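Shown here: the complex without one of its protein chains, the others still in place.
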Amino acid sequence: MGSKFEPKVVAFCCWWCAYGAADLAGISKLTYPASVRIVRVPCSGRIDALHILKAFRAGADGVIVAGCLKDGGCHYVDGNMKAERRVKALKKALDSVGIGSERLEMYFLSAGMPDKFVEYTTEFARRIEQLGPVGLEVKQA
Amino acid sequence: MTTIATLSLSGDAGCHVILASLHEKLIKLLEPHELVFCQILKDSRTIPDPVDLTLVEGSVRTEYDRERLREARARTKTFVAIGSCACFGGIQSLCNVLDRQELMRETYGAMAPETSLPRGDLPEVLPKNLPVHEVVNVDFSIPGCPPESDEVASCLQAILSGGTPQLSLKNVCDECKKERKGKLEAKIRRLTERPTDLDRCLLELGYVCMGPATRAGCQAKCLAANVPCEGCRGPADQKYDQGVAMLDALTSAGRDAISVYSLATMSAMYHRYSFATSILAKLFERK
Amino acid sequence: MSSRKPRIGVFVCHCGLNIAKSVDVKALREYASKMDGVACAVDYEFMCSETGQGLIKDSIKKHELNRVVVASCSPKLHELTFRRVLSEAGLNPFLLEMANIREQCSWAYLFEPEKATEKARHIVRSSIERSKFLQEIGEKEEPVKPSALVVGAGLAGIHAALGLADHGFQVYVIEKSPFVGGNAARLGNVFPTEDCGICIAPYSSEVHRKCLYKQQFVNNPLIKLYTLSRLKSLSGYVGNFRARVEQAPRHVDEKLCVDCGKCATACPVEVPNEYDLGLSRRKAVYLPLLQATPHAYVIDDSTCTRCGKCVEICPTKAINLEQKPSIIDLDVGTIVVAVGCEEFQPEGLFNFGKNEDVITQLKLARMLDQRSGEDIFRLSDGKPARRIVMIQCVGSRDKATHAYCSKICCMIALKHARTLKKMNPEVDITICYKDIRLPGRNYERYYTDCQELGVKFLWGDVTTIQENPDRSLRLGVGLATGGTASLEADLVVLSSAIVLSKETLELSRILNLTLSPDGFFMEQHPKLAPIDTNIDGIYICGTCQGPKDMPETIDQAMGTVAHAAIPMIAGKIKVDLAKAFVDEDLCIGCANCAAVCPYSAIEMTSGGTARVIEAVCKGCGICVAECPALAIQLRHYDDRQVLAAVEGILAEE
Partner (left out) sequence: MDAGELTIEPVTRIEGHSRVTILLEKKKVKGARFNIVESPRFFEKLLEGKFAEEAPRITQRICGVCPVAHHLASVKAVEAAWDCSPPEAAINLRRLMLVGQLISSHSLHLGFLALPDLLDLDDRSILGIAQRDPKLASSIFKLNRFGLRITEAVGGRAVHPVSAIPGGMSKPLEGELRDELLVTGKECMGMAYNLADLLDETGDNRRELIRCFDLGRTRYLSLTSDGQYELYDGKVAVLNPSGKKEIEFEPKDYSDHIAEKTIPHSYAKHPYLRRFGYPAGIYRVGPLARLNMTARATAGRVAEHVMSLAKRFGRPAHNTFAYDHARAIELVHAVEQALDMLTDPAIETNDVFVRAQPREGRGVGIVEAPRGLLIHDYRTDSDGLVTKANIVTPTTQNTPSIESETLRLASSLFPHAAGHVQEMLSRIEILIRAYDPCLTCSTHFVELRRSA
């Protein structure tokens, strides 16, 4: 078809910070790639490895985990730090299954950082665009 | 009278050994019924059509396995998967991350002094090893490597009397006698050292013990022998991924062994018997 | 009802043109109406309007809906509105799912209608898929005990206790030392009113001043004070805490002691009085100061020789040397933590600890409080101290020790300089500073006063300090304006930082309160919830939350009174059950969840399984990700619901 590869990026956003930042980006009429698809979770610490892996299984080309700022920014004390550890371990696992760790990234931002939200998601979506499709069989519904 | 068949696919016959080890119980169990096909115990060569109950052991590794499985399923009313190979693909699924051609080449290829690959009328090896339920419908599953003999007996009894077999819904830790103190040691331990404290929970001591994510019913025998649970019975709830659950639990406890060792190493710890059904294995299925 | 086959109603809001301008709302409605499980799909200009809400309610009845998806603005705006709509229509409010197609869609792609419409489809599809797994979630009530525990009886704790007692609640106050008053009682006169620190009247008191410690606190029938007491453990949750307190023996019966002082006269042991930082001496049985509250002697176990002379001489038989520590269990609804701070001991800095004439401001405060003439004296040789140098920011605003500003040291230094100058205008005072920070009302006056009284201000860092043969000190100062200066001093006073005491760490562990990176107790939100903590029902005030002066401390104390009173006045708390819950069959009792829960919301039952205390759980779901046995799920965000949202948002059209 010759059309540009349009990646699918799932952005798990914690309700208190990242989701708020995404809202504020909209309110500020800032734009970011439409390929970024937001899934709301109460806290980034809620995100299981299973959720991330299943997102890839379901056809995602990249996954973002977005939580509150480090050093006390987390509404649930340190859920974001737990998420970070999990993401680190999963990056390794993704490398081993041939998906590549660069398709998973964790970002930290506060609800008042719409510009960061836009910057991170744009940058990530570009990265995935360049990497191309993950080449997974999309699971039949 | 129920007609019964047993089928073994790719596996180690351990489930049949368990069946045989029911001894008098097996004789009694089968008395009012008829064992019509059991390649290891009887001389019949084909599964009759129809048959009431088929127990299938082993996973689907070759085209031949797949054919026989489909044929058996088509002839059977109640189809029971027995053992972890049939239920989850079993230990041989750890090869699912490897390329089939490479497997064949490395296994039969560069061998001294003469070299040739098996060919002719041998069944084709499938791209990956599959659990039974990914090929045909299964009515009941009795997991374990091998399943406990009491469990097999009671499940069979239940099925033969028209009921539903009851498996434990708890986890192995529930039956483990080791003491938990609620404190995880951050160190990752391997079984190159026997636990120093033989009364203490092995997970807490730093071993990768799959007990928390594995279905109970085995009386935690491995733990009683001071060896961590290998997860051979699969998760208590089959919709979960036992290995990913452990990976999750251990990473945030700071024991992210997976970031030290490769997936190839750790899959044998987290997914030793259930890799074929794990989400990680599914991620391999490329277009 | 939730187990029934889903009948989903999808309500697409135009939000005027906010959504409709870039999202083709008609096409979106059409798309949604064709999805599996959708019983009706409607679009309307303003769903949040009365008419829009009515439309939803009518549709719920007409189509027997059991799930509602509202595609509109962010749930941060109107989730509660629409939940109420569901309630009013007889549906459980948690059967609502919002699809955020404004903030996260129409506004982000204002001029790209195709993109916006496509993305809206993803978002709505995800919400519809997720809604299928939503379940009814109820709420329950928990009673709240009308009693409070106040930890610490310094300025903050006393004010909090008094306020809570004024509300009519039973208040238990525990204090680790034998007497109340904390640091405030040692400061002498305090700014900005220059009255005596131990006698400050509470805001609400009678017209004439009363000594706070003697009158109100001790005589209030609703306040029960436990001195020499420490919190050993805490269980329970908001409304139903149980605190276990260990009280060390006083050995003197407070009720029988008549303050005759005979015991102290008879006591053969004499040691430095820590209340005065060793400037005075006391006996093993003692009152640290005349105004001490409770007004009863105490025997210091660590120095008492058990000679029994005091027992013999006591006329009221108030003394019992055999008294043992006791354990007290207190059942309370709320807790105020007001454990205060300590002055940083800058060992090794500016010869502190090596040279007796290098002291801290607190010691100077004690010296000034005891003065009997126009001079204060060098501690080394008792000669009048005529040249005094104060060094600011010792241990504060310094990466090597504490990066934060201790906030009150500037005022303390100016207050002391002013007092000294007023006592004796001949005294030469130099203050070496980095910045002088005086943001409080009426504070600037101290600065102008000091300038008028001839206090010298030197902008720079003291870089060297040496002892002269006559025991005076020579200081080298690197000036901020360039160059150096040299100062001679009889006394060097360090304005030392405010820090939390070591035992506060242990307390934070017992209470499960988080500490901020600077080491103080962490408030729930620095701006919006400055006295609340990560644990519901526990509040913090005073310097344990960060450096502050007296007015601020009292502000916060009063704030905690107001907040702690809320559940206690209501007598109950409502707990929605959108919380984690444990499948006891699967639970293996590993206590992983309890270990990672930031709120101590998970307890281990006697049956060896975990139990979520719903009143405490805040629904973060950290435990869910953590559980190796997959025995915990979070209502409203269980695995199926999250995965349905993920798979929905990714599904091919």
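Quick notes on this one:
To keep things simple, chains are lettered A, B and C as they appear, and every chain counts its residues starting from 1.
Going forward, contacts are C-beta pairs under 8 Å (C-beta built on N, C-alpha and C of every residue); 3 or more make two chains touch, one makes a residue touch a chain.
This one's a predicted model, so the numbers in the text were calculated from it and none came from an experiment.
Every shown chain touched by the omitted chain in the complete complex is listed here: B. Taking the complete complex into account, B:14 is the one of B:14, B:143 or B:211 that touches the chain left out.
Those residues of chain B that touch the chain absent from the view are 8-18, 20-21, 23-24, 27, 30, 35, 39-45, 61-62, 64-65, 90-92, 94-95, 98, 103, 106-108, 110-123, 125, 129, 145-146, 149, 190-194, 221-222, 224-227, 230, 232, 261-262, 264-265, 268-269, 272.
Heads up, the rule we're going with is that only the chains that are shown with their structure count from here on.
By C-beta pair count, the most extensively touching chains are A-C. Taking each chain's centre as the average of its CA atoms, chain A and chain C sit 33 Å apart. Distance between chain centres (mean CA atoms), chain A to chain B: 35 Å. Distance between chain B and chain C, defined via averaged C-alpha coordinates, is recorded as 53 Å.
For chain A, the set of residues that touch two or more other chains comprises 45, 48-50, 54, 82, 86, 139.
Of all residues in chain B, those that touch two or more other chains are 245, 248, 252.
The part of chain C that touches chain A in the complex is made up of residues 74-76, 100, 102-110, 112, 115-116, 118-119, 122-123, 126, 514, 516-517, 522, 534, 596, 598, 618-622, 624-626, 634, 637, 639, 642-643, 645-647, 649-652.
Per the touch definition, chain A reaches chain B in the complex via residues 45, 48-50, 53-54, 56-57, 82, 85-86, 88-89, 92-99, 135-137, 139.
Considering their complex, residues 97, 241, 244-245, 247-248, 251-252, 254, 256, 258-259, 262-264, 279-280, 282-287 of chain B touch chain A.
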